[in-house]
Structures are given as C-alpha cells and as structure tokens.
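Removed: one protein chain of the complex. Kept in place: all other protein chains.
Presenting chain A:
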C-alpha cells in the first residue's frame, strides 16, 4: 500500500509497504522525480552563458565545450547523484537489505546479516539550524553483544520526516521482535 508524506526539505515523497510473508517485509521510499523545469532552467542558463562567452571571444569551441560539459554533467548526475527510491527489505532470521536505486537505473545494495544487527532506532541530529530525525541500524560484533561498532543511517537521500519514520520503525520492530521470542536451536 502507498502513503504520501513530506521529506525534511518539504518535497513530497511516497512510502510503499509490502508484506511478502510473516517474517519478510519490504519498505520503499520513493523520492520526487527530476523536474523538467529545473532541468530546462539549468540547461538554458549554461547555454546562455556559453553564447555570451562566444559573442565576446568569437571562438566556437566555447559552444561545443558547453554542450559537452552539459551532457557529461547530466549523465554523471543521473548515474551517481539522483536517487529515485530507497528501499529496506527486512527478512527475519536472514538479515536486512538496503537498496538505493538511481535515476539511470543503477542499484547499489548492501546486505547486513541478522547476527550483526543489534537494533533499528530513530536518532536525532542537529544540522545547521534544524533538528533532523533519521532512522539507523546499530551494528554489533557477533562476539561482543554489548558494544556497537557501527551506525548505518538509512534513507539519506529522501530524508523522510518523523511520521514516515515512525511507520517504518514500527514495521521493522515487529519483525525484529520475532527473533527474540523464537527459541534458538542449539
């Protein structure tokens, strides 16, 4: 099912929840798409500057350089920077998988085993003049259950607000609780 929320900067985002089985849930946050008007604004700004430079310097290389830079910049932006959706797949007793899909179709995935996951919590951070909430996974070393050796922040590009984070937190905790109640087989 889908629900609409807002990100920390005010952009509209959508949260999709799917339950595949009793111990497997997938939560996807979809960010706002690349707007056509911002793209055309940037393109026209770059080309107008290039044309102005061409009129001053009478060198046509400036125009071809501007086109080239624009294309390369757009490709790099779509492939490495612009995140389309971020998803969290929680499989009880296997682990948690975090995927970011970029606008060009590239997906970058990290899988964290359940033995390394201590807990999933909502943390506060003070950033410039704002207080931001973010969801993060606390990792533990399997041999040392008391210490936390890493904190993995989630949904860094879409930055959902607290109401969305609470929904995600509740879904994750339902599955994480199962591993505490299930008896460990020797």
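Assume a contact is a pair of C-beta atoms (placed from the backbone, for glycine too) under 8 Å apart; a residue touches a chain by one contact, two chains touch by 3 or more; residues count from 1.
In the analysis below, contacts and distances are computed from a predicted model.
Novice: Which listed name, "PIGQ acetylglucosaminyltransferase", "Ubiquinone biosynthesis protein COQ4 homolog, mitochondrial", "EF-hand calcium binding domain 2" or "ER membrane protein complex subunit 1", is the one UniProt assigns to the chain that has been left out?
Specialist: Answer from the UniProt record of the missing subunit chain: "PIGQ acetylglucosaminyltransferase".
Novice: Could you tell which one of A:113, A:163 or A:177 touches the chain left off the display?
Specialist: Checking the options A:113, A:163 or A:177, the one contacting the hidden chain is A:113.
Novice: Tell me which stretches of chain A touch the chain missing from the display.
Specialist: 20-24, 26, 89, 91-94, 97, 99, 109-111, 113, 115, 141-144, 149-150, 182-186
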